[in-house]
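One chain of protein is taken out of this complex; the other chains stay put.
Now for subunit A:
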Amino acid sequence: MPDHTVWGQCDMMETVAPGAAAARPEGSRPGAVLRRAEARPIIEIDDVVKTFGAFVAVDHVSLTIREGELFALLGGSGCGKTTLLRMLAGFERPTAGRILIGGQDMTDTAPYDRPVNMMFQSYALFPHMTVEANVAFGLRQDRMPRAAIRERVREMLDLVELTPFAKRKPHHLSGGQRQRVALARSLAKHPKVLLLDEPLAALDKKLRERTQLELVGIQERVGTTFVVVTHDQEEAMTMADRVAIMDSGRIIQVDTPHALYEYPNTRFVAEFFGTVNLFEGQLVEDEPDHLLIRCDALANPVYVGHGISAREHATVWIALRPEKLAVSTTRPDAPHNWDRGIVEDIVYLGGISTYHVRLDGGALARVTTQNLERMSAPEITWDDVVYVSWRPDNVVVVTS
């Protein structure tokens, strides 16, 4: 894979959300982002539709996944993410549209002829075979010489640190070990793409968090393209280079975790990806260098430091992340971007505290602050009158 050594200039323009043309920091894994810049597409999903009777599971989805990427399909249950993954594996045939893998049309190719492998949610380990035989299963189908199979199995078991368990049957392993056997088995054949269906769903929280990073480490070492299906927003953020957010069969937004969080293109994405305060409002001014929005729930107008070129008086929503709001007992001087309210609840989480402020207009605003000082007495407490404010460049405006 030559792309690993070529570290080109990052082409970020493609993933920039509307109204967010300003330069922004790269994603959580800058190396991976840079590496991808010149990578060629490995999976091209072209206007794929899948229906089960009257139910539309996947609705005109087009998506390109690049070589070497760790890509996540994120969405709630029934959003079509698993169906999409199963179509990539070949277990379901698209009702319409095409799927290209490595530049070849594989829409109607049987699973056993595809250069992809899948890691199942249930792991689907063969209970009548040892760990070794499970990992070797795919290689045997290719009629590889015995010595080569043994070598590859050893290599894979080393990779997932399961060499001492080679002779065991799956039911003698813990959940985490089974998960690693499933990973080793699906990686053994050098697939062009590894499909992972909720790979960590069966693990408990602690183990899951550790395994997320392990999976990323393994992905970086082997360089295989990973497509992960998950319903866990945090998991997608931790692991993925890019995330596609799906809802009722459609892809809502595809971007880096950072861009999805800071530049959501819809209310749905803003709410699905992290916590957000959403206010509906009317566009009062829309100039190239600023916006002015009046929200019924907020006493003062909202000033935004860029234009969005929508029609005047259009209905828009402003999204304010809790950590980008400030709460204080002194009244700001500015003519916009603040409101007054009463502290209804304080959630203390050690590292951060979340204030639930009931604004005068009736809406609830969540504000998180970092607890940087150990000894400082909290100056804001229940039922205090407080002022919630934010900077113009921290406002996200979405039009749908």
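Quick notes on this structure:
By our rule, contacts are C-beta pairs under 8 Å (C-beta built on N, C-alpha and C of every residue); 3 or more make two chains touch, one makes a residue touch a chain; residues count from 1.
Operating definition for what follows: contacts and distances are computed from a predicted model.
The subunit not displayed here is recorded in UniProt as "Putrescine transport system permease protein", chosen from "Ion-translocating oxidoreductase complex subunit B", "Molybdopterin synthase catalytic subunit", "Putrescine transport system permease protein" or "Acyl carrier protein". Per the touch definition above, the residue from A:66, A:152, A:189 or A:208 contacting the chain not shown is A:189. One of A:43, A:87, A:101 or A:118 touches the chain omitted from the figure, and that residue is A:118. Only one of A:96, A:110 or A:385 touches the chain withheld from this view, namely A:110. In the full complex, subunit A contacts the hidden chain through residues 89-91, 110-113, 116-118, 120, 122, 124-128, 137-138, 141-142, 171-172, 185-186, 189.
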